[in-house]
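Pasting in a structure now, in structure tokens, and then I'll have a few things to ask.
A protein chain is absent from this complex, but the other protein chains hold their places.
On to chain A.
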Amino acid sequence: MDYVIEMLNIRKEFPGIVANDNITLQLKPGEIHALLGENGAGKSTLMNVLFGLYQPEKGDIKVKGKPVHITDPNIANDLGIGMVHQHFMLVDRFTVTENIILGKETTKGGRIDIKKAEKEVREISERYGLAVDPQAKISDISVGMQQRVEILKTLYRGAEILIFDEPTAVLTPQEIKELIQILKTLIQEGKSIILITHKLKEIMEVCDRVTVIRKGVGIGTVNVSETNPNELASLMVGREVTFKTDKAASEPKENVLEIHDLNVKDSRGLGVVNKLNLNVRAGEIVGIAGVDGNGQSELIEAITGLKRSESGSIKLNGKEIINMSPRKVTEMGVGHIPQDRHKHGLVLDFPIGENMVLQTYYKAPFSKKGILNFKEIYSKAKTLIKEFDVRTPSEYTLARALSGGNQQKAIIGREIDRNPDLLIAAQPTRGLDVGAIEYIHKRLIEQRDQGKAVLLISFELDEIMNVSDRIAVIYEGEIVAVVDPKQTTEQELGLLMAGSKRKEAGGENHV
């Protein structure tokens, strides 16, 4: 038995497009096999074919050498194929155990034998090193823990082959480390893994082989030991990709944003931003590094007026803007690329064109005396779509129908086009592929070069190190250090982010 799974020359068509064309993927027993491709390259389609959600037009699937027809996910389950979805399929109000056994309940006299189930869950979780509390409610546990529950679900159903769909997209750096350990344990216990991803670092770290697809076409399979991130990136994108963002030294000028002793409380009344001091000057990018949940979101919300500040001062170009309404802040010259593009950035059920005027719809020329001028709106949208390379069938397409990268480009286009003095970019490249990331970084630096102030918040240290001119480390709602990216290391930043080392971070004089 050479391969546990063979997908040979798979072709899958949807009306109007070929999502998969002649893709071959062969999974060896006991390996971690990466499936690499840009957003929309057809990775998920291929896996959905394997999982029985789609039927291929052409091609064969073999499991352990035997040809199979997987017509629905139950058959995939019976064949020992399990899928850990990117968006978890969990019932929030159920406990961990209840979620794991859902659909496979062992009953005793018509009642669920929850004791026995909990015991089984505990056994599996210990065997594979997946620490969970079987009695905890899903709504009470962290995202990383929820993912472990998803993994346990597949193991409970006897999966031998596990498919992970973008498993690290939602995790913190710490959780990613834990996940990688889990993957290694799973392999030791004799499982085989397909890892869908577009993060090259992870592939280099854990995978044995990698199959690359580009625009629905299989490009080939390579051994990870014989390749490097640059080669993989160019295989994936189809051209050379630079990881180091080229940029000239910054020439910072006057202060655009000045934050002094800012205090913000969360909904429970606990301080999440504490006596925070920060300034951003025209012509520089300040990156905020920190572990998720250290007050980054609240800081942005306070600046943009989405959240009330308790005390302190936020000045934009010397004018106080603390606790102004979001509209006022926007009109004063703040652009904001929000962290969650679906929740805050777009009205998904509006056409992409109408999303382009989300903050400006009430102003001329888009609105005159309260009546919208759709001609102006859509011609503006058309220009932005072209200028920012938003790939969409038309400006009338619903924002929902666009891929994540294109949605993000649309938001960035909209925010930059308003020509703000301060551009806040919160996790601007989350979930995007290298091509899109490169593009967005370029755009941010371009803004800087035009003399704008840019505030970048990211959980990806690479991004912070690459793009920022200054790095401010946030820990428990405080800026604990401001460092120069050229003179620091990931290790030092990691320590600062963990709060183990504090540098002097005074008010305005810490530049």
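Methods note: contacts are C-beta pairs under 8 Å (C-beta built on N, C-alpha and C of every residue); 3 or more make two chains touch, one makes a residue touch a chain; residues count from 1.
Following the convention adopted for this analysis, contacts and distances are computed from a predicted model.
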| item | value |
| --- | --- |
| Choices "Ion-translocating oxidoreductase complex subunit C", "Carbon monoxide dehydrogenase", "histidine kinase" or "Branched-chain amino acid ABC transporter permease" - which one is the UniProt name of the chain not shown | "Branched-chain amino acid ABC transporter permease" |
| Contact with the hidden chain (one of A:E354, A:E395, A:D433 or A:D469) | A:E354 |
| Candidates A:N99, A:T330 or A:Q408 - the one touching the absent chain | A:T330 |
| Contacting the left-out chain in the complete assembly, out of A:G290, A:G345, A:P428 or A:P485 | A:G345 |
| Positions on chain A where the hidden chain makes contact | 15, 304, 306, 325-331, 336, 338, 340, 343-350, 354, 358-359, 361-362, 366-367, 370-372 |
